[in-house]
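All protein chains of the complex are present and in place, except for one that has been dropped.
Our next item is chain A:
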Amino acid sequence: MIRILGAGVMGLVIASELAARGHPVELVDPEPAPGPHGCSWWAGGMLAPHCERESAEEPVERHGLAAIDWWDRHAGGVQRNGTLVLTLNRDRGELARFARRSTGHRTVDGDQIAALELDLAGRFAAGLFYEAEAHLDPRAALSALRDRLVAQGVAFHRTPPEAAPETLIDARGLAARDRLADLRGVRGEMLVLRCPDVTLSRPVRLLHPRIPLYIVPRGDGVFMLGATMIESDRRGIVTARSLLELLSAAYALHPAFGEAEVLETGADARPAFPDNLPRLRRRGATIFANGLYRHGFLLSPAVAAMAADHLETGITPEFMDEVSR
């Protein structure tokens, strides 16, 4: 039996990957179901390996590409409509820089932007379109993974059963700081708006030198806005300043967001290692899978596949930086 500690995105994805490969697994999490206690609950759900490359290391793009198919296969609900990257006219230099630092895009003019997103017609003269990217609703995806595992007979325990497992996979996110000294928290803040006056089919990123924003449609006029990146492990409530910045950027994208209802605000701390890349660490019978940073949905399938490969063949995969048996 392989026991997985933590039923956030990392734990659920490893469990699903191992179960799909025929391994017996069980999960341990003090909380009964995915919810606001875990930082993946607050995620944007963008599957955007090309866009992320602008500020992330190369492995993020390479391993992130496979995530779209993985989520479609294991959870469903993946929207393959690409990503639109826009900027206000005075920040046009930001668009050129973003284009230089990423691939998988084509330049779109005002008419092409209007053809993609009718509600943005006449508002932007230039943008970048990343056709191969996708998005999902992270809360629905987490719940789908859990439901499918339960349907397969996988046990979810609130406290660890007495019988010691053969292998323990620690996927507790930031809570694993008690064992992983170089793990730190990076605060992110988000909000959820209802704005029936605006329809978007795909995530839109608004580049801004100070306040970069992304907005992800969740359907039925609901949008998720995110997300700040602050070197702090403070969780809890969003600050007035972040709220102000996120909302003013949304208002710049479309003034109708000024009339939106604020359904929800939230903040949490992402687990990250110093290079902001994930790690697998083997210590005896325990494997740590952690440090997904802002790429929980994008990189968890690759990390899970590496963990499974390691368990099956003993190889030391790319993200494994420590092996002591």
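One rule holds in what follows: a contact is a pair of C-beta atoms (placed from the backbone, for glycine too) under 8 Å apart; a residue touches a chain by one contact, two chains touch by 3 or more; residues count from 1.
Definition applied: contacts and distances are computed from a predicted model.
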Hidden chain of the complex, named as in its UniProt record, picked from "Thiazole synthase", "ABC transporter ATP-binding protein", "NADH-quinone oxidoreductase subunit K" or "Oligopeptide transport system permease protein": "Thiazole synthase"
From A:72, A:233, A:264 or A:318, residue that would touch the chain that is not displayed: A:233
Touching the absent chain when the full complex is considered, from A:216, A:269 or A:292: A:269
Option touching the unshown chain, where A:56, A:113, A:287 or A:320 are the choices: A:56
Touch list for chain A against the chain that is not drawn: 55-57, 97, 100-101, 184-185, 187, 209-210, 230-234, 239, 269, 272, 274-277
